[in-house]
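Here the complex is missing a single protein chain, while all its other protein chains stay put.
This part shows subunit A:
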Amino acid sequence: MKEVPLSTCERTSIVSALQAGLRYDNREFLEVRDITLTFGKDYGCCTATIGQTRVIAQVTCEVVEPRPSRPNEGKLSVAVHLSPMAAPHFEPGRGNDLVDELQLILDRNIKESRCLDLESLCIMADESVWHLRVDVTVLNHAGNLGDACNIASVAALRHFHRPDVTVEEDGRVTVHTLEEREPIPTFMKKVPVCLTYAFFIVDDYCYMLMDPSEKEERVMSGKLIVGLNPHGEITSLVFPGRVSLQKEQIVSCIRNAFSKAKSSAEMVQKAVDEDIEKRKSLIKPEGFINCLASDARYARQRIMRKIKTTSKTEFKIPQEPVEDLQESMDEIQIKFDPFDSDEVTTPMKVKQHTAKKVKVSKPREVASESEEEEEEGKLTSQDLQ
């Protein structure tokens, strides 16, 4: 199925709301949606939600031969899957730009940042090592998939326990089942955090948002995805879209990201530790059955919370009788008469308005720009260290 296009009305409405300092879901510009982490029955299975975005990550392991160039290091691989479940326009088993982008972010953040001690995954040098495989599946695409995938896979990796092994004298490797021996937790040195900033260029003024929703992602001029850890290291900078920024703006983004990285990393660590602690008690883990809340419930809770906090400002329900409404409806119909000369001019105005905006965004070559900006980013990372 094709993606439903976003109308010009919706676009202008989102942009003009931003100009008024508002977002569609009533958030501050630098406010992140609620993040929840839920763990499954088995080790290394985790679903993460950011608002209504929902991602599931599952870690599996197997014994393989190591690479000849690195004989005493285990292997780690991350795979992202997008099915039509996430959004109707995705096709199963076929890659698109979004999958490539997510794959790139996760590879850099988790694999290349070396947050996991790969040497601890070695069973026998040159012979056998553990291969950890993280499968990340997007269940619901409501914006900011990069952060969601990163949180889910990091939590799943931290939560994962691999089975114990014994090596016999003749070099045979026996893998013990989870019932036979206590499994071994994975050792993660640093917790990678990923934060997304969206930029909107309107009339030569740049608006910066955190954690863009799906609609905002479709309207925005560009985004910066910063991968970092609380120890002051930048692991990745991805800068897609048609926007050019000053070095100061990127530095301020990265500063902001560092200020949020610690709390985000602690949140993940706390959720994982709590769940592992629970498993040590005699009660068997139930998994997802009773702890996953649906998106409808999430939306309802948000509205209820909003009503509670703004209970002082009373909601006015129009008490007009139905007949009056009917009359006003009739009036509206007359107003939208296509032959009415006053109304014809208004859509023209809107058109001019949008045409202006396209000129401002100055589309340039995307690839070269992103490389430039990444170099700048690297400079700043050194500065910060």
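Just so we're on the same page, contacts are C-beta pairs under 8 Å (C-beta built on N, C-alpha and C of every residue); 3 or more make two chains touch, one makes a residue touch a chain; residues count from 1.
Just so it is clear, contacts and distances are computed from a predicted model.
A.B. asks: As a check of understanding, state which of "Dynactin subunit 6", "Ribosomal RNA-processing protein 42", "Exoribonuclease phosphorolytic domain-containing protein" or "Glutamyl-tRNA(Gln) amidotransferase subunit A, mitochondrial" is the UniProt name of the chain not shown.
C.D. replies: The record for the missing subunit names the protein "Exoribonuclease phosphorolytic domain-containing protein".
A.B. asks: Which listed residue, A:104, A:139, A:188 or A:267, touches the chain dropped from view?
C.D. replies: Hidden-chain contact among the options goes to A:139.
A.B. asks: Which listed residue (A:18, A:45 or A:80) would be found touching the missing chain in the intact complex?
C.D. replies: A:45
A.B. asks: Tell me, which residues in subunit A touch the chain that this view leaves out?
C.D. replies: Within subunit A, the residues that touch the unshown chain are 1-2, 40-42, 45, 47, 52, 54, 56, 58, 60, 81, 83-88, 92-93, 133, 135, 137, 139-142, 286-290, 292-297, 299-301.
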